[in-house]
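Handing you a structure now.
For this depiction, one protein chain was excluded, whereas all remaining protein chains were kept in their positions.
The block that comes next holds chain A.
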(Lines give C-alpha, C1' and ligand atoms only; values in the text may rest on other atoms or scores of the structure.)
Protein backbone atom coordinates (compact mmCIF):
# COMPACT_ATOMS: atom_id res chain seq x y z
CA UNK A 1 0.00 0.00 0.00
CA UNK A 2 1.36 3.48 -0.93
CA UNK A 3 1.53 6.26 1.64
CA UNK A 4 -1.44 8.04 0.06
CA UNK A 5 -3.56 4.85 0.15
CA UNK A 6 -2.53 4.23 3.72
CA UNK A 7 -3.44 7.78 4.69
CA UNK A 8 -6.89 7.33 3.18
CA UNK A 9 -7.34 4.03 5.04
CA UNK A 10 -6.27 5.61 8.35
CA UNK A 11 -8.81 8.37 7.76
CA UNK A 12 -11.73 6.14 6.70
CA UNK A 13 -11.12 3.35 9.21
CA UNK A 14 -11.78 5.80 12.02
CA UNK A 15 -15.08 7.15 10.68
CA UNK A 16 -18.39 5.59 11.76
CA UNK A 17 -19.39 5.53 8.08
CA UNK A 18 -17.00 2.72 7.13
CA UNK A 19 -18.06 0.27 9.86
CA UNK A 20 -21.76 1.04 9.49
CA UNK A 21 -21.41 0.25 5.77
CA UNK A 22 -19.46 -2.93 6.57
CA UNK A 23 -22.24 -4.07 8.93
CA UNK A 24 -24.95 -3.58 6.28
CA UNK A 25 -22.88 -5.29 3.56
CA UNK A 26 -22.07 -8.24 5.86
CA UNK A 27 -25.81 -8.61 6.54
CA UNK A 28 -26.74 -8.45 2.84
CA UNK A 29 -24.04 -10.99 1.92
CA UNK A 30 -25.05 -13.39 4.71
CA UNK A 31 -28.73 -13.03 3.79
CA UNK A 32 -27.94 -13.93 0.13
CA UNK A 33 -25.94 -16.99 1.23
CA UNK A 34 -28.76 -18.09 3.55
CA UNK A 35 -31.33 -17.71 0.73
CA UNK A 36 -29.09 -19.63 -1.70
CA UNK A 37 -28.88 -22.50 0.81
CA UNK A 38 -32.69 -22.66 1.04
CA UNK A 39 -32.74 -21.03 4.52
CA UNK A 40 -31.17 -24.12 6.03
CA UNK A 41 -31.35 -23.82 9.85
CA UNK A 42 -27.55 -24.17 10.11
CA UNK A 43 -26.98 -21.33 7.61
CA UNK A 44 -27.99 -18.67 10.14
CA UNK A 45 -27.81 -15.10 8.79
CA UNK A 46 -26.64 -13.53 12.06
CA UNK A 47 -23.87 -16.07 12.65
CA UNK A 48 -22.55 -15.75 9.09
CA UNK A 49 -22.68 -11.93 9.09
CA UNK A 50 -20.90 -11.82 12.46
CA UNK A 51 -18.18 -14.11 11.09
CA UNK A 52 -17.72 -11.85 8.04
CA UNK A 53 -17.53 -8.61 10.04
CA UNK A 54 -15.36 -10.10 12.81
CA UNK A 55 -13.03 -11.56 10.18
CA UNK A 56 -12.59 -8.13 8.59
CA UNK A 57 -11.84 -6.58 12.00
CA UNK A 58 -9.21 -9.26 12.66
CA UNK A 59 -7.58 -8.88 9.23
CA UNK A 60 -7.40 -5.06 9.49
CA UNK A 61 -6.45 -5.07 13.18
CA UNK A 62 -9.39 -2.80 14.01
CA UNK A 63 -10.39 -2.66 17.70
CA UNK A 64 -14.01 -3.53 18.54
CA UNK A 65 -14.53 -0.07 20.04
CA UNK A 66 -13.74 1.58 16.68
CA UNK A 67 -16.09 -0.83 14.91
CA UNK A 68 -18.88 -0.19 17.40
CA UNK A 69 -18.71 3.59 16.87
CA UNK A 70 -20.16 2.91 13.43
CA UNK A 71 -22.24 -0.15 14.24
CA UNK A 72 -23.94 1.47 17.24
CA UNK A 73 -26.51 3.07 14.91
CA UNK A 74 -27.75 -0.40 13.96
CA UNK A 75 -27.41 -1.69 17.53
CA UNK A 76 -29.56 1.17 18.81
CA UNK A 77 -32.53 -0.07 16.74
CA UNK A 78 -32.91 -3.21 18.90
CA UNK A 79 -34.90 -1.13 21.42
CA UNK A 80 -37.38 0.31 18.88
CA UNK A 81 -37.70 -3.16 17.26
CA UNK A 82 -38.71 -4.59 20.64
CA UNK A 83 -41.39 -1.89 20.99
CA UNK A 84 -42.53 -2.64 17.41
CA UNK A 85 -43.31 -6.28 18.41
CA UNK A 86 -46.59 -4.81 19.72
CA UNK A 87 -47.86 -4.55 16.12
CA UNK A 88 -47.78 -8.30 15.19
CA UNK A 89 -49.13 -9.09 18.66
CA UNK A 90 -52.00 -6.64 18.04
CA UNK A 91 -52.68 -8.01 14.56
CA UNK A 92 -53.04 -11.59 15.86
CA UNK A 93 -54.99 -10.56 18.97
CA UNK A 94 -58.06 -12.69 18.09
CA UNK A 95 -55.96 -15.82 17.59
CA UNK A 96 -54.15 -15.06 20.83
CA UNK A 97 -57.38 -14.54 22.72
CA UNK A 98 -58.91 -17.85 21.52
CA UNK A 99 -55.95 -19.88 22.78
CA UNK A 100 -55.14 -17.68 25.78
CA UNK A 101 -55.35 -20.40 28.47
CA UNK A 102 -53.10 -23.03 26.76
CA UNK A 103 -50.65 -20.24 25.87
CA UNK A 104 -50.51 -18.87 29.41
CA UNK A 105 -49.91 -22.35 30.85
CA UNK A 106 -47.26 -23.19 28.23
CA UNK A 107 -45.56 -19.81 28.76
CA UNK A 108 -45.17 -20.28 32.53
CA UNK A 109 -44.14 -23.96 32.38
CA UNK A 110 -41.88 -23.62 29.33
CA UNK A 111 -40.08 -20.43 30.37
CA UNK A 112 -39.37 -21.80 33.86
CA UNK A 113 -38.25 -25.19 32.50
CA UNK A 114 -35.85 -23.59 30.00
CA UNK A 115 -34.35 -21.08 32.41
CA UNK A 116 -34.11 -23.35 35.48
CA UNK A 117 -32.62 -26.29 33.58
CA UNK A 118 -29.99 -24.04 31.95
CA UNK A 119 -28.97 -22.43 35.25
CA UNK A 120 -28.96 -25.67 37.27
CA UNK A 121 -26.86 -27.54 34.69
CA UNK A 122 -24.44 -24.62 34.34
CA UNK A 123 -24.12 -24.29 38.11
CA UNK A 124 -23.43 -28.03 38.40
CA UNK A 125 -20.49 -27.46 36.01
CA UNK A 126 -19.20 -24.74 38.34
CA UNK A 127 -19.91 -21.82 36.01
CA UNK A 128 -19.52 -18.51 37.91
CA UNK A 129 -22.36 -16.14 38.83
CA UNK A 130 -21.76 -13.35 36.27
CA UNK A 131 -21.82 -15.93 33.44
CA UNK A 132 -25.06 -17.40 34.91
CA UNK A 133 -26.57 -13.89 34.76
CA UNK A 134 -25.79 -13.76 31.04
CA UNK A 135 -27.17 -17.30 30.58
CA UNK A 136 -30.54 -16.77 32.36
CA UNK A 137 -32.28 -14.90 29.48
CA UNK A 138 -30.89 -17.20 26.73
CA UNK A 139 -34.34 -18.06 25.31
CA UNK A 140 -35.37 -14.39 25.05
CA UNK A 141 -34.99 -12.31 21.88
CA UNK A 142 -31.48 -10.80 21.87
CA UNK A 143 -32.36 -7.14 22.43
CA UNK A 144 -34.39 -7.85 25.54
CA UNK A 145 -31.99 -10.59 26.73
CA UNK A 146 -29.12 -8.09 26.67
CA UNK A 147 -31.17 -5.67 28.79
CA UNK A 148 -32.08 -8.43 31.26
CA UNK A 149 -28.47 -9.67 31.55
CA UNK A 150 -27.19 -6.13 32.11
CA UNK A 151 -29.76 -5.57 34.85
CA UNK A 152 -28.60 -8.79 36.59
CA UNK A 153 -24.91 -7.83 36.45
CA UNK A 154 -24.10 -10.06 33.47
CA UNK A 155 -22.28 -9.18 30.26
CA UNK A 156 -24.78 -8.10 27.53
CA UNK A 157 -22.47 -9.16 24.68
CA UNK A 158 -22.02 -12.64 26.19
CA UNK A 159 -25.82 -12.83 26.65
CA UNK A 160 -26.25 -12.05 22.94
CA UNK A 161 -23.85 -14.87 22.02
CA UNK A 162 -25.68 -17.39 24.24
CA UNK A 163 -29.02 -16.22 22.77
CA UNK A 164 -27.75 -16.76 19.22
CA UNK A 165 -26.45 -20.24 20.05
CA UNK A 166 -29.76 -21.17 21.76
CA UNK A 167 -31.71 -19.98 18.72
CA UNK A 168 -29.56 -22.04 16.38
CA UNK A 169 -29.92 -25.18 18.55
CA UNK A 170 -33.71 -24.73 18.78
CA UNK A 171 -34.17 -24.07 15.06
CA UNK A 172 -32.20 -27.19 14.12
CA UNK A 173 -33.89 -29.56 16.62
CA UNK A 174 -37.53 -28.40 16.83
CA UNK A 175 -38.96 -30.25 13.80
CA UNK A 176 -37.39 -33.70 14.45
CA UNK A 177 -38.14 -33.36 18.19
CA UNK A 178 -41.85 -32.56 17.67
CA UNK A 179 -42.16 -35.39 15.13
CA UNK A 180 -40.61 -37.80 17.63
CA UNK A 181 -43.19 -36.69 20.23
CA UNK A 182 -45.98 -37.24 17.68
CA UNK A 183 -47.22 -33.70 18.26
CA UNK A 184 -49.26 -32.46 15.27
CA UNK A 185 -50.86 -29.29 16.72
CA UNK A 186 -49.05 -26.53 14.75
CA UNK A 187 -50.02 -23.97 17.40
CA UNK A 188 -48.18 -25.94 20.11
CA UNK A 189 -45.17 -26.62 17.87
CA UNK A 190 -44.84 -22.97 16.84
CA UNK A 191 -45.36 -21.65 20.36
CA UNK A 192 -42.58 -23.93 21.63
CA UNK A 193 -40.19 -22.78 18.87
CA UNK A 194 -40.78 -19.08 19.63
CA UNK A 195 -40.59 -19.55 23.39
CA UNK A 196 -37.42 -21.66 23.54
CA UNK A 197 -35.63 -20.24 20.47
CA UNK A 198 -36.98 -16.64 20.06
CA UNK A 199 -36.56 -14.96 16.63
CA UNK A 200 -34.43 -17.70 15.09
CA UNK A 201 -37.02 -20.32 16.13
CA UNK A 202 -39.80 -18.04 14.86
CA UNK A 203 -38.16 -17.70 11.46
CA UNK A 204 -37.89 -21.51 11.34
CA UNK A 205 -41.57 -21.92 12.34
CA UNK A 206 -42.75 -19.57 9.55
CA UNK A 207 -40.73 -21.70 7.16
CA UNK A 208 -42.64 -24.84 8.24
CA UNK A 209 -46.21 -23.53 8.59
CA UNK A 210 -47.92 -20.07 8.80
CA UNK A 211 -49.96 -21.01 11.90
CA UNK A 212 -46.80 -22.24 13.62
CA UNK A 213 -45.05 -18.98 12.67
CA UNK A 214 -47.82 -16.78 14.10
CA UNK A 215 -47.81 -18.65 17.41
CA UNK A 216 -44.00 -18.55 17.50
CA UNK A 217 -44.11 -14.75 17.15
CA UNK A 218 -46.62 -14.50 19.99
CA UNK A 219 -44.49 -16.77 22.21
CA UNK A 220 -41.41 -14.66 21.45
CA UNK A 221 -43.17 -11.46 22.59
CA UNK A 222 -44.80 -13.06 25.66
CA UNK A 223 -41.54 -14.70 26.77
CA UNK A 224 -39.65 -11.41 26.44
CA UNK A 225 -42.10 -9.99 28.98
CA UNK A 226 -42.33 -12.99 31.27
CA UNK A 227 -38.60 -13.77 31.40
CA UNK A 228 -37.79 -10.13 32.20
CA UNK A 229 -39.85 -10.60 35.38
CA UNK A 230 -38.79 -14.21 36.03
CA UNK A 231 -35.00 -13.94 35.56
CA UNK A 232 -34.21 -11.69 38.57
CA UNK A 233 -36.37 -13.86 40.85
CA UNK A 234 -34.89 -17.18 39.69
CA UNK A 235 -31.30 -15.93 39.76
CA UNK A 236 -31.68 -14.49 43.26
CA UNK A 237 -33.10 -17.83 44.45
CA UNK A 238 -30.23 -19.81 42.91
CA UNK A 239 -27.21 -17.69 43.83
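Quick note on the criterion: a residue touches a chain if its C-beta (ideal position, glycine included) is under 8 Å from a C-beta of that chain, and two chains touch if they have at least 3 such contacts; residues count from 1.
Methods note: contacts and distances are computed from a predicted model.
Within the choices "CidA/LrgA family protein", "Cytochrome c oxidase subunit 4", "ATP synthase subunit c" or "PTS system mannose/fructose/sorbose family transporter subunit IID", the name that UniProt assigns to the complex's undisplayed chain is "CidA/LrgA family protein".
Residue A:195 is the one among A:18, A:133 or A:195 that touches the chain missing from this view. Here the missing chain is touched by one residue of A:169, A:208 or A:238, and it is A:169. Within the complete assembly, residues 23-24, 26-27, 30-31, 45-47, 49-50, 53-54, 57-58, 64, 67-68, 71-72, 74-75, 77-91, 93, 98-99, 101-103, 105-107, 109-111, 113-115, 117-119, 121-122, 124-128, 131, 135, 138-139, 141-144, 146-148, 151, 155-158, 160-162, 164-166, 169-170, 173-174, 177-178, 181, 183-189, 191-193, 195-197, 199, 211, 219, 221, 224-225, 228-229, 231-232 of chain A touch the chain that is not shown.
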